[in-house]
Structures are given as C-alpha cells and as structure tokens.
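Selected chains from the complex are presented in situ; the others are not included.
As written, the chains take the letters A, B, C and D, and residue 1 is the first residue of each chain.
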Amino acid sequence: MPIPDNIKLLFIGDSITDCGRERRTPDSPWDIPTNLGNGYVDLLNGLIQNQHPESNVRILNRGIGGNTVRDLAQRWQRDVIHLQPDWLSIKIGINDVWRQFDSPRSPHVHVLPDEFESTYRELLELTRPKVKRLFLITPYYLHTDSLDPMRARMDEYRQHVITFASEYEATLVDSQIALDRLMKHLDPLEIAEDRVHPGTVGHMAIAQAFLSSL
Amino acid sequence: MPIPDNIKLLFIGDSITDCGRERRTPDSPWDIPTNLGNGYVDLLNGLIQNQHPESNVRILNRGIGGNTVRDLAQRWQRDVIHLQPDWLSIKIGINDVWRQFDSPRSPHVHVLPDEFESTYRELLELTRPKVKRLFLITPYYLHTDSLDPMRARMDEYRQHVITFASEYEATLVDSQIALDRLMKHLDPLEIAEDRVHPGTVGHMAIAQAFLSSL
Amino acid sequence: MPIPDNIKLLFIGDSITDCGRERRTPDSPWDIPTNLGNGYVDLLNGLIQNQHPESNVRILNRGIGGNTVRDLAQRWQRDVIHLQPDWLSIKIGINDVWRQFDSPRSPHVHVLPDEFESTYRELLELTRPKVKRLFLITPYYLHTDSLDPMRARMDEYRQHVITFASEYEATLVDSQIALDRLMKHLDPLEIAEDRVHPGTVGHMAIAQAFLSSL
Amino acid sequence: MPIPDNIKLLFIGDSITDCGRERRTPDSPWDIPTNLGNGYVDLLNGLIQNQHPESNVRILNRGIGGNTVRDLAQRWQRDVIHLQPDWLSIKIGINDVWRQFDSPRSPHVHVLPDEFESTYRELLELTRPKVKRLFLITPYYLHTDSLDPMRARMDEYRQHVITFASEYEATLVDSQIALDRLMKHLDPLEIAEDRVHPGTVGHMAIAQAFLSSL
C-alpha cells in the first residue's frame, strides 16, 4: 500500500521498541536514523526508506525499557500527544506480564489484566481521534508451548490488544504470530536467549510483520 | 529463488562488511547472529532467516575494516579457503580507491587499477571452482555526480568487478546502482556522513540488492 | 554424618560451580573463603565450617563457566588429578545441553548424549580409585514442565549422572529434585531469570542438598 | 518453628547488615534476592526460602555501613516505621564502640554507653507495639580475649542489647556467642581480617543463629 508523503510515524513501547535509542533530547536536532536504536524500529526505517524513498517518512522512537502500560500513561502527554504523530504504533504488555513471574513478591509492580485493559483503553480513547493511522503491536513470549504459564498469560494480554485493534480501527501487528512462524524452524533460545529480547532475526520478523500491515 | 538447505555463506570484504563483527575466534563456538556485526550482513541474515527459516542457512562474516584487495590476498587462505564456504560473497575496492585521495603522500598503500584487477583475478581463479555460488558486490561512493574525481575512480574499479562477475559466472550485486536509486530521494550525507559508511538505510539497500540477486 | 579431619574437597564443574571464584593461581597462597566464588560452593563452605569447625575441611573450587564434559576432560589432569583431593564433586552437563538449543547452527560445540556418557565415564574410570569419596551433582533446568524440550533433554543427561553415581559408588546430589521442590512454591524465573543461573536461594538449595548427602 | 504466611521481615543495622545491598529505591520495583547484599541477610533469605518456601516470606534490607544507633534514630521513620514490617530485626553497636578506638580524637562521633542505651530504648519504645516479632542481634568483636579493651567495651554494649531483649520481649540473637563458638576452631583473622567484617563463614554463623531463634 502506498504511504502518504511527509508522515510522522511514532513508535512507543518498552525495551523491544527502545533497543538503545538516542535520548539526548526529544526530537534531537538531527533526527537521522542512528537515533532509532538497533531494533525493529531501525529495521523498519531501513525497509521503508528503501521501498518508499520518495515519501519522506519520518520515524520517531519513544520506547523505554521496562515500561508497562502504567508507565506509558504517565508519559503519554510528553511522548505521544505533544509530538502530534500522523501515525502511531503502540507495543506494550511484555513487562506487565513478566513482573508477575520474576517478581511475585512485588505485587505493586504487577499490572494485572483489568488494569492493563482499562489503562490501555483510556490511552486509546484519548489518542485515536488525533492520529490518522494507529498500529497496535501485540506483546509476545518466545515459547512454543501455549500452555506454558507465562506464554498463556502473555496470550491473555495479547488478546486484549487484538480486541482493541478491532474496536479502535487500528492495524493489528501480531508479533506473536510472526515469531511463532519463525519458531517452527528456529529454537526460541536462538531467537532470544531470555525468550523476550531478540537479535536481528527476531526484530526483522516484527519489522516485516509491520511492513506487511501497511 | 529457493535456497538449498544447509549452505554456508561467507562474506568477505572491508569495513562495510565488517561493521563491528565478533572476532574472538574464527567460527566462535556459538555462531549466533550477534557475531555478524551491524551492517548489511546482519540485515541479510535477518531477511534470509525470516524468508527461508527452513533452509538452515549459516552466514559467516570475515570483513575487516580498511582492507584492500591486497589485504584480502594475504588472508585468503585463512579466511576463505580454509572455511570452505558453499557460497562466497566478495566486496572490496573502496579503500583501494579512498587511499589515493586521503593519503596521496603514501603511494605504497595505493592499490592502483592494474594491481586491483590482477590481484582480484588471482583470487577468483583460485576460488571459483571451490564454491557453488559466487557473489561479487561492487564498491560504491555516495556522490551523485559521476564526474566527481573519487566517484569516477570508484566506477573504474566497479567496472572491473562487473567484468569479473560475467567472466567468472558470479552473481553481480551492484551496490552503486542500489545506492544511486536511494540517492534520487535522499541526500548522500543523510545516507553516510563520510559518503562511505552508511547507517541502516544504506546497509538495507545493499542487503536487499543481495537478496534480490538470489 | 561426621566428616573426617583434614579432608580436601574439590568441586569441579561449570559456571554454577565457578560463580566468580578467584583464579590468580591454582591454590592461591592464601586459600581463604573469598576464593570460592559466590555460589553453592561458598555457601557449602559456610555451612560446613559452622557445623564442623573442628574438622579442618579445605574446599577448592575449580569450576569454569561454559564448560562441558569435553572441557573437563581437557583440564582434568591439571585441575583434578594434580590436586589430589580426598573428596571430589563433579557437576557438569548444563552447557552440553544448552548449546544444542541456543546454538543449533554450531553442531561442533554440541556434546551429544553418547559423547557425554563416554567422556564422563572415562573421567570416572580414571579418578574413582584416587578419591575416598565421590559426589556427582546432576545438571538441572528450571522448568516445571518435564515435557519442555530443554528440560527433557537435560533429564536425559541427568539420568546418565544418576546411573554413574550408582555404578561408581558415588554420592548422588540431585540438584533437579532439590530445585523442583523449590519450584513448587517459587516461580522458576524468581529463582533464575535465565532458568539456569540462580541467586542465593537456588544456590542454597544445591548446597543443602549436598550437605544432606554427607 | 513455623513461620506465618506473608510476613514482611525487615533487617536494619550497620555494614554487617548492609553488605552491599541494592539502594536505588526503598522497595525497588523488583525486590528479588540480589537486592539483599551478600551478608547474613541474603544467607538467611536463602535458608528461609528453602526451609519455608510455602510461607512467602519477604525480606527487606535496610542496613547502612558505618551506622551507629544515633544514625538509626535519624532514619527510623523512613527506614522502619514507614515500611511497616511484621517482623523487625535490629543489629547495631559495633560502630558505636569502634569509633572510640580508631578515632579517639573525634569524641563527637562517639556514642557512649548512656547515649547508646537511651537512644536504643527510645526506638524500642516507639516500635515494639508496631511489630509482631522483634529480633535483637547483639554487636560482636572477633577477639577471643574478653579482656581485650575493644572486646570488653563491645560486651558492655552487647549486655545492653541482651537486657533490652528481655525487657521488650524480643528474640535475642547473640552473634557474639555464635562467633565465639566458631573461634574455638577458627582463627579470628580467618573469619574477619579486621575482626569485624566476616566472609561467608562468619555471616553464616549469624544467619544460622537467627534461624535457630525462630
């Protein structure tokens, strides 16, 4: 699908989006590609600039490692609304689930399903009218067994995102499906030794899934 | 085009290939993707594993920054022959030209056209029978003006590579053409501030050109 | 059970044993407890010195991170035979399995079941007559599902160790059982975020299992 | 003795308690075991989680190196009262004595017996009704000769703690006795080269003394 000219596409999310992006200033004076981190956002910029060099797409990265939907809500004004993107992509949920497993003694950092759903919804209600296109990237967990406790929990949250995409006329980018396809042939640990943070192969899967959704 | 199963694809070249790859040992015990540097080789691995996850392609990176064809010849046994790749990709020539411009007082480091041609040819004569497929990636220079002295000189060397591809039944990957196309819309300095070392956008152009040649 | 006086107890293994031990010299001049790393070996020394302060037990740590049984064989003379321990504890196998999962492209680093069994057996044949007591600590994988591919594979290797313990009249220390018990109440990721390297809670489980076996 | 479910056990004290604990935030978001430092608190957590994994005990470490009872009083609201522990353990006094010996020229940092007694008492008066169980760990000095000036002085302070334990129905954990027992067989300098900061063996003695008092 063709991309309109001069759109500003903003990615917000957690460490998978962040991936070491430049933070000196929001909209650093020279917002060239090395400011995008080394994950799917940077790969996507590479793919888009090569496939649509004439469209002058400008990509911004506002991922922050460790974020939950709770954190997104706290910085939403500064990192999304204020930047007035034409297109917006949201990828959140992994840490909302992960903390329930690696920090069970810290319930105050757990974003349980209801809070996840309601907080995410608030952000969408506020933002949807302000953007021309909205992309929702699902959280994922690199385990082939859908009965694995964390995989199952992640799928719960993923389902919320799937529902929101439909409800808010957003484009769904199901990273879990993209990565499941990869896992048919590659071991999860080869894709991401902690089953969450991939190398280029895993990030490319997400980037290409996004590209296909355009 | 389909990729045969279990092929070992080796990339040899200069800093554009190298791009910070892992060097601890040739064939580090765990040859996972972070060993490939952060340039077109890594992007290509990402693209291939996603498009052909079933083929079990193994990619090796033996680029070394600053190399000329003279340097390749010196390490050819260790870094190519000894590793017995099924498929081999060669990308060289940029430094052979660049030194003539940034170090005119050092003629002993200049690899002039005749030496470039003869040395490159020797390597191809030795190697072609040993590999099932051969890819030759041209050198490039990010300047839109074909009359620019360095651009013109680089094109001379590029022409040698084009000729070799035909003569040795190699697959030509013309990076200059791929990057020229990009430069119709993007300023050369936005692609590479020194007109030689690109960011992800430029590397993606090379990676996709390679992928298209398969 | 009482511990004889003045015994030298040597632990050899992989990173779980190593855990940051001191390496300046084998038998550093002042072989006091801070040379033992910060894992189960150090905890065990703490427990033993408190429960048997009169026995003058001397503990040596010769774990090396990343080791497989293949690596143990290569350094066996220097790190076991030469040191003439009275009691010897062997803990190996995790990496033999792990590499099959995180580095499937590198079969040359895979220690498959047969090689594991035969190499381990050689070491036991050579060593058993030389030590008064032998302890074999099983490998483990922190997953509750015995059908998980890596868990299942690890259990295969664990079974070899169980068999060897019986055959060579060694004391079996089944770390998997000890950690399984813990996992009934604690999430695997709370014990070890990578399901392999635990914090003090997991190491204490191994140390207490060893202590109980005395 | 059984431990009730879901108790929050807070340790406050000096460097023996602190021992390099995590300080980023009081109640760091993910309060997993590596936040406990590498002393008796961490060992105790290891022992408790293994012996009572079902009890969901949560341990907090609020030791600060160099502290005297004067310092505890200054931060008592923030580091004890505000955190509302179910069980509280106090270990203080070593620095109150030590400064009298290594800094005789600085009387303003000396917490003499009367001040120690009165300040400690104030804290107990304030806190005892707020906690379900209270543990008082005595200060200690690793010298076998009870006539040694610093040992004798330390015993004076220790006696205050012993008295408070009785008066405030606290559980006494006499670290001096635990370490004296160790010193029957191990040289004080082998336990702690400065006679105050032990390695794992000494910390284990304190941890096991605490465990036995439950």
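In the analysis below, contacts are C-beta pairs under 8 Å (C-beta built on N, C-alpha and C of every residue); 3 or more make two chains touch, one makes a residue touch a chain.
Bear in mind the structure is a predicted one, so any value in this text is a computation, not a measurement.
Trainee: Because only 4 copies sit in place here, please give the count for the whole complex.
Mentor: If we count all chains in the complex, we get 8 identical copies.
What we mean here is this: only the chains that are shown with their structure count from here on.
Trainee: Farthest from chain B by Cα centre, which chain is it? Let me know.
Mentor: Chain centre farthest from chain B's centre: D.
Trainee: What is the distance in Å between the mean C-alpha positions of chain B and chain C?
Mentor: 46
Trainee: Could you state the distance in Å from the CA-based centre of chain A to that of chain C?
Mentor: Between these chains, centre-to-centre, one finds 41 Å.
Trainee: For chain B versus chain D, what separation do you get between their C-alpha means, in angstrom?
Mentor: So the centroids are 64 Å from each other.
Trainee: Residues touching two or more other chains, restricted to chain A: which are they?
Mentor: 102-103, 105, 186, 190
Trainee: Along chain B, where are the residues that touch chain A in the complex?
Mentor: Against chain A, the touching part of chain B is residues 32-34, 36, 38, 42-43, 45-47, 49-50, 53-54, 56, 181-182, 184-186, 190, 199-201, 203-205, 208.
Trainee: So in the complex, which bits of chain C are touching chain A?
Mentor: Residue positions touching the partner: 98, 101-105, 145, 147-148, 150, 186-187, 189-190, 193-194.
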